[in-house]
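Taking it in order: structure first as structure tokens, then the write-up.
The other protein chains are all here in position, but one chain of the complex has been omitted.
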Amino acid sequence: MTRDHRPASDFRQARQPARRPPLTRDQVRGFWFLSPLFGFIGLFILIPVLGTIADSLFRDIVYLPVRFVFLENFRALWADPSFWSAVRFSALFVLVSVPLEVLLGLGIALVLNEPFALRGWVRACILIPWAIPAAVAGRIFQLVYNFSYGAANYLLDLLSISREPLNWLGSDLSAFIAVVVADAWQTTPFAAIILLAGLAAIPEDLYGQAKVDQAGMVARFRHITLPLLKPVLIVTLLFRTIQALRIFDIIFVLTGGGPGGATESLSMLAYRHFAAGDFGYGSAASVVLFLMAVVAAIAYVRVGRFQET
Amino acid sequence: MNICFEQLSKQYKTGRGVVDALRAFDLTIGDGQLFIILGPSGCGKSTLLNLAAGLEEPSAGTIRFGERVVASAEEHIFLEPGERNVAMVFQSYALYPHMKVFDNIAFPLRNARRKAHEIRLSVQRTAAMLGIDDLLARKPAELSGGQRQRVAIARAMVRQPSVLLLDEPLSNLDAQLRMATRAELKRLQMEMAVTTLYVTHDQTEAMTLGDQVALLKKGRLVQAGTPYALYHHPATPFAATFIGSPPMNLIPARLATSATEYYAWVNDRKIALSAELKAKAASLPTGRILLGIRPEHLRFTDQGQLEGVITYTESLGREIVYRVACAGHEVLVLADHPARETGRSVALAFDSAAVHLFPATEPADDPPDKPPLHGRPPRHG
Amino acid sequence: MVYGCNAGQEKKAVVFAVGGAPGEVMVWEEVARAFTDESGIPMRILRQPTDTAQRRQGLLVALGSAQRDPDVFLMDIAWLGLFAAGGWLAPLGDVALEPFFIETVRQADIVDGQLIALPFSLDVGIVYYRTDLLTEPVPRTWQALAAAAARAQTRIQPHTPGFYGFVWQGAQYEGLVVNFLDFAGSQGGFLVAGDRILVDSPHNVAALAMMVDFIHTQAISPPNTYTEMKEEEVRRHYQGGDALFARNWPYAYPLHAAEGSPVRGKTGVMPLPAPENGSPAATLGGWHVGVSAFSDARAEAIQFALYLTSRPVQKLLALKLGLPPGRRELYTDEDILEKYPHYELLAEILRSARSRPILPNYTLISEIMQRRLSGALARDYSPAQALAMAQQEIDRMMARTRRDPPGSRPR
Partner (left out) sequence: MNERQVKKLLVYLGAAATLLFCLGPFVYMLLTGLATEPDFLRPAKAFIPTWDHYHSVLFSETVHFVRYLINSIAISGISAVVSVFIAALGAYALTRLNIPGGRPILLIVLGISMFPPVSLISYLYKLMSALGWMNTYPALILPYIAWTLPLSLWIMVSYLEQVPQELDKAGLVDGCSRLKILVRIILPVAAPGLFATLLLAFIYAFNEFLIALMLTTDQAARTIPVGIALFEGLHGQVAWGEIMAAATVTTIPVVLLTLLFQRRIIQGLTRGAVKA
């Protein structure tokens, strides 16, 4: 090797100055620090999602040779009434349960934002449903709705609403209500806690000033609480929407999707096919759900960024 | 050990583009000096300190500690802070809140893997020197502001650094404590004879404490020298007004020459310039200039070079600051009692030897001949 | 596992996957020990969960990834199609089939001319009834059963509010499909016609209409039939004295007859009703034993599978665990008949019992059926609509999951 022979890269560097400053040592170190994070999320979330998307284009059934079928699974899904009933259920569930939970959560948050005796205890207690696994909550409510000896029918009788026991999980409507109530029990605390934090962030001075300005309780809520809470409310709504879209645990345990598939969510539909060994079809269903979640997630992130500015 | 900054530049990428925090900065700090870096906030003085400490990497230029290059963008040399044997005292003291005072002070020694008994001895000696040897078992949260400050200094001193960096170390103390600590800091620095960079925005601190002062503005060195030189021979109007309180008056004037003399015209009044200024005046373009006079060099007389009306007075106790409206300019005058009431017409006299001359425009912050290092390429068309 | 050590000296160990309740597993261990004593083949028991679907899942994982263990396992009859199509079952070779129910073996265990499993335990639906409450002769037809149930209910319900004439398995699970086939079979309906899955037939619609009728119109079956009623709910309901008739599996017999049971000594057993001029056609359930195609000890495993279906072992397990044996000859065994007098009746039903279609995608068929049957029982749509929908969905699914023509690339 001759001494004056410069490596080619030097010439390139000389001719074309770097556009952006090179990474500092700390930045390089930072990417090392982030690499386990990227590694885990990549290997166990991103690649699986991509794999599922790819798999949705194959006929992948456990006892058959794998074959590329392009959009065949989606076409079959489109023609499958149980797919549409799952979509309808998921949409209805989001539309009913999310506003209900956020409203209930708001109510609880408003109460817990006021000083009263034992407030700390009440606040701790609302965390209990949140801390219980959804599958266990599903079991509890399965018993609550038991036809012969469940608490729901006992309450109907006790409150003189109905002497006849109601077969809660037996009709589309009552099973839907049953799922919504069970889910509300499990997830309202989360909404309440987030909203409570939002309420606590509203400066007390504003209420004082409003009182000086002779605003009543309702007026203060409408003109101070609601507008200032709006960003947190939106975040909570979106957060809950995304979680409600993918509901699985409670339904799996409580209704199994019944009666007649009336409470089957998209997650359930996909899982059922995976469990039966029909991976391509199940993947297609989860891709649809995934796309719905992505739309919601983008909305969430956009709102997040919007709030920042 | 002396410190040498050569053509040092630092740029940050922010959301709105590239910001130059330091531009082509040259400075040499002598061995054992207490060197003050002075400037308003955002002038780049903290960046300079961080670069010296190794907390940031220069975008261009070189830093030398003695003969050793500790950072050079061009040669791709960069020593980590731990490899530079620097110590630093932070404005917030940055004491480790979960460690006791002893552990705080011992921390750098432990990182250097000194032996345990050696560490104990060093910590105790340093703590004794600073009068905090009875606080060693406490946590930082249990200390007063002044005590915390001492712990921070002790932590910096304990391993006998070759360079000591102080980032506004006194600004979190109240006024009385600040004076006392200032003196003590000076004494300690002299005792240890460690080369020290001291960053502050407070010109009084700079004047009283420093061997040398470097004045920065928008990432550039404006002037470096002894406090005396900066006060008496400010290089630019910025230097003139930043140092000294109340600040120097800058009066717009026109420079004129005859065959043998230089004159400055202030409004319609002709002011003769002293012989000492002639050389300076010769370097200025004839025409619009700024005439600088410190408020303490103006005095009230019956007949002076300037005339005006007192608009406002402000008592400093021993002295009084007057604002005098002189033909459209406001001039500050520092004078003893007895007070003169506002609304009075006065004449002001000054010694022509006390006059400074400056060009009417400040040197440009961004000379057009040197494009920014990593800016966008010029657009064509 | 350790390979190559002591090779030739000892016979390879057989791993047997079996699930079940605590008492059951103890009996299995006993059987395994006895086999080792007899043959010198070491045995290991891989304990599976009790839940059927989970047992299937566990086996699917092992076989799907071609693991060497387990070597021998028990399969629900509904899985046989899938396991066979996956090529996961080793042929068992020549076995004398006379002692078994030939029809059963032919329907379930012989695939493409090869014997790939043996019936280990058989199961079939029967009707339990209260001898003290049934005032008329044992009903032979559904109409007669319904009439008797209604009469008893009007008599008893006023003082016992939870009492119903007839309880059966209507919850949305595999048992619903079996119950439906029991109803439909005795009306002349079924799932298959020739090569085609045919569910939308007049007989099937009539059978489903009758099930709906039992719950909603005649109300002789409780409202929670289609939400909660599985085997045990039915058993407890009946055993609690709250039903005249109960459709259930033979396992309930000893429990009903157990000491302290309110229906002890008051329970009779009858076959499922038949149409006026037909014979009852019950749906076959039960467990079959198979050997993994990936087994590293295939010969030993087959030996154990045959041991499990041998007469002495079958008799022992029948007596100890109450599992109706896979061997026909045991249904006339005196010891067994003494303990389970109803086995005589069982043998008769089993002779004509029909297996669900042995297809690899049976699970998918069953899931569609479960949904639509459940929807009909919930009166979301009419029985005719339900079966029309099911037919359409099954046809589409079958087209999608058809096996490739020969010659296509294997997996």
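Labels A, B and C are assigned to the chains in the order they are written; within every chain, residues are numbered from 1.
By definition in this document, contacts are C-beta pairs under 8 Å (C-beta built on N, C-alpha and C of every residue); 3 or more make two chains touch, one makes a residue touch a chain.
Computed from a predicted model, the values in this text were never measured in an experiment.
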| item | value |
| --- | --- |
| Shown chains that the omitted chain touches within the full complex | A, B, C |
| Contacting the left-out chain in the complete assembly, out of C:S39, C:Q57, C:T141 or C:Q218 | C:Q57 |
| Residue numbers in subunit B that touch the chain omitted from display | 13, 50, 53-55, 80-82, 86-88, 90-92, 94-98, 107-108, 111-112, 155, 165 |
| Residues belonging to subunit C that touch the chain removed from view | 21-22, 25, 47-52, 54, 57-58, 61, 64-65, 67, 230-233, 235-236, 251 |
| For subunit A, the residues touching the chain missing from this view | 23-24, 26-27, 29-31, 33-34, 36-37, 40-41, 43-49, 51-52, 55, 104, 107-108, 110-112, 114, 116, 118-120, 122-144, 146, 148-151, 154, 185, 188-190, 193-194, 196-198, 216-217, 232, 235-236, 239, 242, 245-246, 248-249, 252-253, 266-267, 270-271, 274-275, 279, 282-283, 286-287, 289-290, 293-294, 296-298, 300-301, 303-305, 307-308 |
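Here is the rule we go by: only the chains that are shown with their structure count from here on.
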| item | value |
| --- | --- |
| Touch-based graph of the chains, sorted into line, ring, star, complete or other | line |
| Most widely separated chain from subunit B, with each centre as the mean of CA atoms | C |
| Cα-centroid distance, subunit A relative to subunit B, in whole angstrom | 56 |
| Inter-centroid spacing, subunit C versus subunit A (mean Cα positions, whole Å) | 39 |
| Residues of subunit B whose C-beta touches two or more other chains | none |
| Residue ranges of subunit A in contact with subunit C within the complex | 59, 61-67, 72, 76, 79-82, 146-148, 165, 167-172, 256-262, 264, 272-273, 275-278, 281 |
| Touching residues (chain side subunit A, partner subunit B) in the complex | 18-21, 24-25 |
| Contacting residues of subunit B [partner subunit A, same complex] | 11, 13, 56-57, 59, 78, 374 |
